[in-house]
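Every protein chain of the complex appears in place save one, which is left out.
When the chains are written out, they are named A and B in that same order, and each has its own residue count from 1.
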Amino acid sequence: MTAMPEILKDDAEEIERLIGKYPSRRSAMLPLLWIVQRRAGWVSQGAMEEVAGILGVTVAEVYEVVSFYTMFQQKPVGRFHIALCDTLSCAICGTHEIAAYLAEKHGIEMRKVTGDGLFSMEPVECIGACANAPALLLNEDLVGDLTPAGIDAMIEECRRKAGATAAAAR
Amino acid sequence: MAQVTKGPACGIGATIGYGAPAGKVGRALEGVPEDQLFTMTLNGREVKARKGETIMEVCHREDTYVPHYCWHPSLSIAGNCRLCLVEVEKVPKPIIACQTQVSPGMVVKSASEQAKTAQEWMMEFLLVNHPLDCPICDRGGECQLQRYSMEYGTSHSRMADKKRKYVKPQADPLIDIERNRCIMCTRCVRFCDEVGGDHVMGVFARGNDNYIGTFGQGPVSNIFSGNVIDLCPVGCLTSKPFRFKARVWELTQTQTTCTQCSSGCKVTSWTRNGRLYRTTPPSRQRHDHFTINEDTEEFICNQGRFGADFSAHDSRRGESLVRRADRLEPAPFGDAVARAGKALREVVERHGGESVAILLSPRATNEEGLLARKLARDVVGTWSVDWRANQQSVEAANAVSAALRVADGDLESEPDVVVIVNGDIAHQSPVLALRIQELGRRHLKKIVMLGHYHDPYLAGHAAMSFHNAPGRTAEILAQLAGVLAGEASVADLASSLGRTEEDVRELVDTIKSAQSGLLVQSLQDFDGRYAPAEVPAAGALRAALGEGWGWLPVTGERNAVGLNALGCEPGEHGIGARGLLDAIGDGRIKAVVAIGADAIDPLGNEELLAGALSNLDAFVLADSFDSPYSRLATVFLGMAGNLETDGTAFDIEGNIALVKAGVDPVGDSRQGWRILTELGRALGRADFGADSIEDVWTQVRAELAADSDATLAALELEGGTNAAQFVVQRPAGGARNRAPEHNPGNYRTDGLHLRSAAFEAPKAGTAPSSSDPASAADGFLLTWGPHVSGRGYLQNRASIAEMLLPKPFLEVHPADAAAIGVKTNQFAVLHVNGLRTKVGIKVGRGPARGTVYMSAGVYGPFDPSSNAGPVEVRIEPLDELVPDQGEALIAAESAPESH
Partner (left out) sequence: MILELVKGFGLAGRHVFDALFRGKMVTVSYPEVRREQPVFFRGRHRLQRYEDGLERCVGCALCAAVCPSEAIYLEAKENNPANRVSPGERFAEVYQIHLLRCIFCGFCEEACPEDAIVMGPTYELASDRRTDFVAQKHEMLDPREKGFGDYHVYDPYISHVTPESDKEAKADPWALTS
């Protein structure tokens, strides 16, 4: 309960709109948590306290929701978070080779954030893209039919984007 | 979560259970309208059932036991342990009894082959991840899982894989959480949410990874949290103070009542070798042994549960002391009491009986109270006997007495509307607050809050709440009484409350349309300046409310009702506790007899008291502890402590209960009634007192209930249930030794009660000059929460006292907080009359604007009562934050260690 970074301070209007959509305030918990995750990349303890304060519930209730849904990140992730599908179709079609390739070539290891803070990766259950197995989610985008070359291109694209943002910031 | 099963689904609807005899769950169907009833078949028998009841409730009424973990009569229905599966004809699969409502003609078989197999399989499922470490588990011996394994389980498990394991969190200082043993019944989570009042516990993660805990490993912060230990059917939540101290079957159980506040909860004290190991709600007989009833509805507060072992404190003194040439020397009890008698006789001979004051601890039993009064009136010849040291002024003390004398309300009658005035009830009488909350939560009665401080614990259940400006409560109550009597207009009341006329009209309509109601008034949240005006105002309001209503003035003192009824008060002739220091100063009082040092401890700070007491010719102190006061005594008489005393006491609602000794008094100490008896005899009255507690009780009974012949044994909690059928009866104008103004009037005569039958509003007292509310205008009005055991004389001696005291805070209204510039968890300096202290701020809607609320533990350095003038309060924000409670990151504890 130390000084919390006010992650949602710029979203006051959007939050009020979301809360207005539901019969009770607490119903807006999931949309609010999505805003938090989009802003910060993950849902921190401070963010949960903030959401609890806005919705008038206890922080334990927020944590119940956050811990229920595995797609809410409870630890910091990279700017580009790779959710690699590990279920049957993808696994048969080579998820593990892809994971090994990502680790070897690009240094992106399972459940770890790269040193530059750009990438992180975790295995997930079926993402419903069996037709394009093996597949992964790059942040919220689906990338299917993975090949080493495709991976290289994807990573290159990410690095380019990051570079562009950095340049813009400068 | 809580709302889902409110109302008829709970089905219990008729009576609240706390402090009441067991077996209320399967309530009799008497008085239920015929069209609500139908017949069904339970295990081949035709039984009657009520519309809306669940199978479980019918089974309870019909004495058919259905095993269950998650179902609890006080909590909402979760239906997640699945153990109460029963067979219902025409339903293809077994269904759970706790959530299924009965219907006409339903055929239920709770012990058929199908049901038994289902229960067996569920037991196997529940044990899949259970570590079976019974030898080191503290629950062993009173574990529902153990019991059901024997009764409903199989002797083997088909689980061949590794069991799930969690890292153990260090969350709460009082509750040990061992998640490996959890079966996810979520009783604790629902308890904290529904009864405890804060949703601090939760079910985290999902599926097989489910676990219970608190956010960020914080503590389970509510004042009733200890009850989750009893609610837990397995060894997941166990008591930390009791951890590994003893096995439950080794302990001796004593059915007694808690001596710490006016709720007077029935408890079981578990002792071994003369030592108190733990306190729990009353245990019940099950099969051939006694155990805590897992379905108990009698919750107790943490202070009563964990803080009752103060008699074992290091400062405990068993022997008596006598002053010889400026030194206190140990002496046999007989010599000490003779010496005390001699000292008192000398004072009486030299200065007259009126120069002696006898003060009683508010925890004193009725027996001690009666003997103290007789000692004062009949033997010494003084009017000055008092128990009200905790009241902040003479006027406030008189107001409290006046209120208690005419109180005629209680919660047993389940009033339709409860009007709460200025209550911080949860801190001074926690279980009373819990029961009021229960009325609102479970029985859907309306709770209305008035006054300038609203108890946050109850506020969540209030249907309506009306804050008023600080210090104007009496005025508002008078106006409300006027509106009800048709003498004042709603518009005036609305403008006084600063609310719309519609709101106020709703309030008035609610009160008017109620068949029955209860006016609950907290007497102790001011510095003694407001009660003198508020008590008559509340009395007038009670009179205006008329038939069906009752008035329940609430004070935290344990036996306030009994001591008040027995006339242990000085009246107009004598000197009360609050006037004592002045009277010693001007030489009117030359000798003081204090029964329990908490009879004088609240009167002022140590130096002030030490200065006054050293001016006395004789100071006889009967107490259990070494204290600054014992060192000033002429004679110190070792008195039996908590759980070493027999007697009776009343709770704030007027119910009598037995206080029973579970262990022998330490060393040479004696029970209070024995000390008073011996003291009376040492003063030359060989016939004084009595030789057994039963004889003293007979005298008390003669005072309070002339027609009754109830023995103490009849008051005993037989088998954990209250078997007492004691009828308090008091003919009007009965003789009270030389104290006609203490005649308590005509008591109502229905069982167990001490309540006034003929209500008469107390006369307006004279408020002290400093009660002008306007004087607080530029500062703040200060209110505070007296904690359950007074000002901590005893409470501080509990072995884990520091854990039980709530974290001190200062509650400020949001608008005031914005004006001063403080936020929740920021430190500030509180200035009170030039004294100051650093305290954490909590922004909340408990206090009205312009009022600040100090929690227990903040007001230590201040003694508002010693200040005649208005209290000046100033808050100065500091740029510092209250440190975090949960240190570890949640991530560290989230996932199970392995699968």
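By our rule, contacts are C-beta pairs under 8 Å (C-beta built on N, C-alpha and C of every residue); 3 or more make two chains touch, one makes a residue touch a chain.
Worth saying up front: this structure is predicted, and the values here are computed from it rather than measured.
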For this session: Give me the visible chains that the unshown chain touches, in label order.
Result: B
Exercise. In the complete assembly, which of B:167, B:491 or B:835 touches the absent chain?
Worked result: B:167
Exercise. Which listed residue (B:48, B:206 or B:247) would be found touching the missing chain in the intact complex?
Worked result: B:247
Exercise. Among B:99, B:119, B:180 or B:280, which one is in touch with the chain left out?
Worked result: B:180
Problem set entry | From B:44, B:92 or B:135, residue that would touch the chain that is not displayed | B:135
Exercise. Which positions on chain B touch the chain that was left off?
Worked result: 131, 133-136, 140, 163, 165-168, 178, 180, 243-247, 249-250, 897
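Heads up, the rule we're going with is that only the chains that are shown with their structure count from here on.
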Exercise. Any idea how many Å lie between the Cα centroids of chain A and chain B?
Worked result: 49
Problem set entry | chain A contact footprint on chain B (complex, rising order) | 198-206, 214-216, 825, 881-885, 889-891, 894
Exercise. What residues of chain A sit close enough to touch chain B in their complex?
Worked result: 1-3, 45, 48, 57-64, 67-70, 74-75
